[in-house]
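Following this message is one structure expressed as structure tokens.
Excluded from the complex is one protein chain; the other protein chains are retained at their positions.
Moving on, here comes chain A:
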Amino acid sequence: MKNEWPLWEVFIRGQHGLSHRHVGSLHAPDAEMAVKNARDVYTRRNEGVSIWVVEARHITATNPGDKGPMFEPSESKIYRHPTFFDIPDDVGAM
């Protein structure tokens, strides 16, 4: 018999305008309780304005063993970085 609650990954938006960031994980019986638990575990010090939760098993991840073919080809392509532009301060977080 399986007694463990499923694992949920928690994403929190720190303030309006920023993206949600992964902050950790927790156990909960369903999505609604996962949001409540996330509220209690990860936002007690006023860290967030929005919470996303997703059951960990729904996340498809890259395999660490594939990191050569996955990521190394982009290492030597400096021309893909838009480092030749001056970004005005008024733009804010990018």
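Keep in mind that, in the parts below, contacts are C-beta pairs under 8 Å (C-beta built on N, C-alpha and C of every residue); 3 or more make two chains touch, one makes a residue touch a chain; residues count from 1.
Definition applied: contacts and distances are computed from a predicted model.
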## Note on the structure
In UniProt, out of "Chemotaxis protein CheA", "Oligopeptide transport system ATP-binding protein", "Pyruvate dehydrogenase E1 component alpha subunit" or "Phenylacetate-CoA oxygenase subunit PaaC", the chain dropped from the view is recorded as "Phenylacetate-CoA oxygenase subunit PaaC"
## Note on the structure
Which of A:His16, A:Arg44 or A:His58 touches the missing chain? It is A:Arg44
### Task
For chain A, enumerate the residues touching the unshown chain of the complex.
5, 26-29, 32-33, 36-37, 39-41, 44
